[in-house]
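Sharing a structure below in structure tokens format, with a few things to ask.
With one protein chain withheld, the remaining protein chains of the complex are depicted in position.
Order as written gives the chain letters A, B and C; numbering starts at 1 within each chain.
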Amino acid sequence: MVMMRELEDRIEKKLYRQGKVIGGCYTGRGQEAIPVGSAILSRSGDWLTPSHRDMAALLIRGITPREILAQYMGRATGLTRGRDGNMHMGCSRRHCVPIISSIGASIPVATGLAFAMRYRNESNVVFNYSGDGATSRGDWHEGLNMASVMELPIVYLCNNNLYAYSTPLDKQMRIADIAVRVESYGMPSEIVDGNDVLAVHAATERALRHARAGKGPYFIECKTFRMSGHSAHDPADYVPRGLREEWSRKDPILMLQKHMVEHAGADEQDFVDLRKRVLEEISDALEWALAQPFPDPSTLEADVYESR
Amino acid sequence: MVMMRELEDRIEKKLYRQGKVIGGCYTGRGQEAIPVGSAILSRSGDWLTPSHRDMAALLIRGITPREILAQYMGRATGLTRGRDGNMHMGCSRRHCVPIISSIGASIPVATGLAFAMRYRNESNVVFNYSGDGATSRGDWHEGLNMASVMELPIVYLCNNNLYAYSTPLDKQMRIADIAVRVESYGMPSEIVDGNDVLAVHAATERALRHARAGKGPYFIECKTFRMSGHSAHDPADYVPRGLREEWSRKDPILMLQKHMVEHAGADEQDFVDLRKRVLEEISDALEWALAQPFPDPSTLEADVYESR
Amino acid sequence: MGETTYVEAIRQGIWEEMERDENVFLMGEDIAVYGGAFKITHGMLERFGERRVVDAPLAESGIVGAGTGAAINGLRPVLEMQFADFMACGFDQITNFAAKCRYRWGQAIPMVIRAPAGGNIHGGPFHSQNVEMPYVHTPGLKVVQPATAYDAKGLIKAAIRDNDPVIYLEHKYLYRSVKERLPSRGHTVPIGKARVHRVGSDISIITYGWMVHVASEAAERAAAEGISVEVVDLRTLVPLDREAILSTARKTSKVILLHEDTLTGGLGGELAGIIGEHAFDYLDGPLVRIAAPDTPVPFSDTLEKAFLPSSDQVLEKTRWLHRF
Partner (left out) sequence: MGETTYVEAIRQGIWEEMERDENVFLMGEDIAVYGGAFKITHGMLERFGERRVVDAPLAESGIVGAGTGAAINGLRPVLEMQFADFMACGFDQITNFAAKCRYRWGQAIPMVIRAPAGGNIHGGPFHSQNVEMPYVHTPGLKVVQPATAYDAKGLIKAAIRDNDPVIYLEHKYLYRSVKERLPSRGHTVPIGKARVHRVGSDISIITYGWMVHVASEAAERAAAEGISVEVVDLRTLVPLDREAILSTARKTSKVILLHEDTLTGGLGGELAGIIGEHAFDYLDGPLVRIAAPDTPVPFSDTLEKAFLPSSDQVLEKTRWLHRF
């Protein structure tokens, strides 16, 4: 969690502004509890389709800060070898599907990933991540409906962060809770505080019990808030000041720290130490990544087809 | 109603088999009560987007059997001047939008038709017709959601005839009632016996009161049954015999006749006379249509753009 | 051992691959219980069961996306679009997701999208379109369209074994109008190889799909007039067989580019670009394109006849080019 926060901070606040990171730059600041509380429960055979705000899911799957920074900086050793950028990263070996830009497109794909699990009679599950905006897309509807009709093992983690870019919920839908939408698919669902990593964790456990038992998909709406602009260039003036302050008090990392102090006997020093370790790892990773080569233009036409 | 039944019978059972009607050939046998009970309430300023099973809606809007037969036979004087075929017919003047083949595509278009009504502050309404299969399409979801967010005047008449081509409901969705789906859009809905023209009529009146008052869209699920194959070439062996017999007893025309006998003092003779008049009109129309010219090949490239 | 129709050839090819590889499965609308709108998958539910022959809801984008996900997770989906026209509903999934996986993250997508395409069946604007070009234009996809039963079977088998997404366009009019005797042992036809359908020396007609037969008819008639026409059947549109295209152009020096698809933005232009750049010195006459006019596909018989390229048209252009 802290790693995701600090890593994204570094990418957005330093590297992007220094021009070392180019192209669009999205972060999941304030939403870390969702990928952390859920992906931590994934098994090696499971597949994950993170959204552009779920970097922690990649970290949990073993994708390293080095690889991520190299990806962001378009280096040959990044996860897409410089072919794609920023959060468009994934890895076949570690079972993470990189998003494409088209919001919602990964939802029918999740259906297919789960179809293959059922085809082989596995107890594996797909973790699908998406936002509130994605629920307006036709692909969202088609993908969830097919998954429910075919009773496939998918856990949907929907981060309802109140906005799609600049568009608030009430301009996206006429309902208060996204969870209502999955009644269209006869799909069980629940709503949790997406800033409470333990709540997300508990809900995901329930969802996994359901899905791994072959009972079909399960939907979790995580109420949360985007503690940043839509992307690095967006000041998000359209967000009421009050709303921001309200949610900054619910910062998922502060909430977890509070809990650890109260129930796990942790103290300030632990967090200082942790942050120190994280920053060290990031600096090391950054040093490594900055030393990585850019892709060789001679590889320009490679990898479009198998035989080339 | 009788006109639609007999006209489609003629088209499918005679003309299609005689090869006078070419291409796909769909009928709404058994579903006539839906377009009849609803479209009868439309005003001249309203717009209709009928499905491929709603010929009666066109008849009610003043489109004549002559035009329809000429359309089916690809004549130059058909509604699409031979450019398109069968139920792909409509008319700007009479405010009927012809479907395109892509099932569900007319739903976002209905949103736009209604948007223009609201734009001009009219009390007009869009009558949108579609089937159960259409509800699996992304366009259905996007179109209904936008209409509800924008609170547009649309009455949705969904004919749930238990099948999409050969695919039964349980392979299309995990729910029993399609009406459940519109809770995703915070949209009011009701379920009616789609074979009872009076029930459809009453529900449409309620829906229109809602929509014309500016309260937004309204959804009516009409339970019905396709008393024919998907199209003329389809014997529909996949439909259980019992189901067919059960529904043939609920034939909407028989139901209405029964009602008229019991409550409107009609007798057999009235129906015989009516059918006779209808058949006469059809024969006249057919004679006319058969005498119509085919499109002149010299017009092949016309009408693609305004200036050509 | 009678002759096998084009439609039956596709069915045989799929059947054999289903037998050969447990990971091959079929998904589409009305393909299992009903056996498909054109009966290509008839009997497969009974033989392979509903695990491998899957009726999907009416959702092309969902179906293509699901196929892509299944391919990522180790299966080899063969998807049926009820009509090629409806691929438009899955366009983003096909061109942005499936097509770009290998390039972006090295993930193979061994998936086939079968789509009944083409006209001359009174299908009108939405059941007759030739949709190849947007996919030909998308790097990462392969595109094939067989003209014969032999190629129909050989190419579907090759497509199913291919490790890249393949758009397999079946011509509806050829389903039952062409047939031939097929080798008893299942054959494959390599993707990326064109075929000289008829040898000739004066003029080359480069085409594919149904038009191969229209060209042959015209060539037959031209022969009677002493004009020797070579007909090249591309079979694969991506990757194009540039050698075959250039060698026939260099051989006859007079080339007609023929397709059923509409003219503007059609494959004829691409072929003109290849030949005009790489065989320019050999050309003794203009690059003649014959295609449907730039309109939707008309429904009415008189219009559709006028719309579709005919052997009369081809013969006339052949004479003209020969005189040139």
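Keep this in mind: a contact is a pair of C-beta atoms (placed from the backbone, for glycine too) under 8 Å apart; a residue touches a chain by one contact, two chains touch by 3 or more.
All values derive from a computational prediction rather than experimental measurement.
Visitor: Among the chains included here, which ones are touched by the excluded chain in the whole complex?
Guide: Checking the complete complex, the chain left out touches A, B, C.
Visitor: One chain isn't shown here. Among B:I40, B:A76, B:I100 or B:A236, which residue touches it?
Guide: B:I100
Visitor: Would you indicate which residue among C:T41, C:N73, C:T95 or C:T318 is in contact with the undisplayed chain?
Guide: Considering the complete complex, C:T95 is the one touching the chain left out.
Visitor: For the chain left out of this view, which of B:T111, B:T204 or B:S231 touches it?
Guide: B:T111
Visitor: Please give every residue of chain A in contact with the chain that is not shown.
Guide: 22-24, 74-76, 80, 82-86, 88, 100-104, 133-134, 136-139, 164-167, 171-173, 238, 294-297, 299-301, 304
Visitor: Could you list which residues of chain B touch the chain missing from the display?
Guide: Given the touch definition above, chain B has residues 47, 79-81, 83-84, 88-92, 97-98, 100-102, 105, 107-117, 119-120, 138-139, 142-143, 145-146, 149-150, 303-306 touching the missing chain.
Visitor: Residues on chain C that touch the omitted chain in the whole complex?
Guide: Answer for chain C: residues 85-86, 88-89, 91-92, 95-96, 99-100, 103-104, 125-126, 133-134, 136-137, 139-140, 238, 240, 257, 262, 264-273, 275-278, 280-281, 283, 285-289, 294-296 touch the chain left out.
Note that only the chains that are shown with their structure count from here on.
Visitor: Quick one: which chain's Cα centre is the longest way from chain B's?
Guide: Farthest from chain B by mean C-alpha position: A.
Visitor: Measuring from the mean C-alpha position of chain B to the mean C-alpha position of chain C, what distance in angstrom results?
Guide: Going by mean C-alpha positions, chain B sits 35 Å from chain C.
Visitor: Just the number, please: Cα centre separation of chain A and chain C in whole Å.
Guide: 40
Visitor: Could you pull out the residues of chain C that touch at least 2 other chains?
Guide: 57, 59, 61-62
Visitor: Which chain A residues touch at least two other chains?
Guide: Only 138-139, 142, 145, 149 qualify.
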